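Report on one structure; see the data block that follows.
The complex appears here without one of its protein chains, the remainder shown in place.
The block that comes next holds chain A.
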């Protein structure tokens, strides 16, 4: 009997070795951890429960039948992050370069099906050379099976992708459809066609890093939501993100004990807005001073920096933050910032995460670049996302809220629950000078008159009270008490119930 039991342990040991010690060493030499080491760091100690450890491929072409390692290049299962359940798959580059076979795909599909059924996030660790060429169309079918599950799981359970090695060709479309993609600097890349094909087709010479490295995808393409220095940091930070997220779309966002007074007053916020209306200031200071313990998990930090998106907690509860950043492009809306914020708002709405919006927006960025790039439709995405969102929405206008951008930024008119303004807020169609030049076109030749008209306009409209008179602003608040006001607003909305009319799905201007 003991022999039989021992045999299991031998087989397990065999499976755990993946592609063998020399390949494990090679993986380490590249600065990368193995599939199992990554799972160890991602999950709570000793919490991993593996599935399909002994699965092997069924390919019999090209002599593949002679090599049938256990696991087939991917480790799958479930475990916990701070005691909360997640499903995980981790591709094993030491086994056939982590390439995706029919059985490899089946393993991933199995845990994805379970994740949807049991309501827990899926975290995919990607480190794969691509399709298992030897399997041909069976491998492609495998990808498509995974894609279909990504689509079905979208909006049901959070899906997080970690790119920790190559991810090329069709393989990119699985992470592409997940909620968040994180990359590791210098050791990961993603592209549909690699540098060789690019060179053949377009004569363009480009390195893999330039084409699809972490900096490309976090700064230029916006494919990735963040990048980290190495595997250890990436896995630790994904754990930190999971702490903010609900397990599924029927679950409330998690609550954790907090050590920060919800009524904390921050006198320094009274001087955040500079005396000169054209001087920028750092909106992140406001976010960090409002958040519990100054803890802010930023999403897409290095892309479209004129808008800030990320998660904070208020009274221990997760809140999604969207904020214009006056430090970059005066905080205006443009194609990139609208898309970035729209996707974030939709994620929050899908998973019942309340949204806090800080507004200081001078308008949409003008120019042919923007118009030809489709600013009409991109801007509409953010407008649509805010308008359809049924989660609690609290908005604070700190300074400018001009024109159409005022409407877009979670205004009262888009079913905003609480719309607060600081006394420094200016809610108007446009800046005083521009408005005067249109209204008093006849006086354009007389700078003195124009100056007087501008002053009159400023007095009348460059404040929050015109909007407050109409009830578009619920209350004008002191900057120093923002945390207290916003915390209480969200507290009052904990039982909010709002639903949209039945529809198969909406038709957001994609």
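Convention: contacts are C-beta pairs under 8 Å (C-beta built on N, C-alpha and C of every residue); 3 or more make two chains touch, one makes a residue touch a chain; residues count from 1.
Criterion: contacts and distances are computed from a predicted model.
The subunit not displayed here is recorded in UniProt as "propionyl-CoA carboxylase", chosen from "Ni/Fe hydrogenase subunit alpha", "Molybdopterin-synthase adenylyltransferase", "Protein-export membrane protein SecG" or "propionyl-CoA carboxylase".
The chain that is not drawn here is touched, among residues A:113, A:145 or A:237, by A:237.
Touch with the chain that is not drawn comes from one residue among A:21, A:67, A:82 or A:117, which is A:82.
Touching the missing chain, out of A:40, A:127, A:179 or A:349, is residue A:40.
Considering the whole complex, the residue from A:14, A:106, A:145 or A:285 that touches the absent chain is A:285. Where chain A meets the missing chain, the touching residues are 28, 31, 33, 37, 40-41, 44-45, 47, 80, 82-85, 185-186, 215, 228-233, 236-237, 240, 243, 246-247, 251, 254-260, 267-272, 275, 278-282, 285, 292-295, 326-330, 332, 362, 365, 367, 369, 431.
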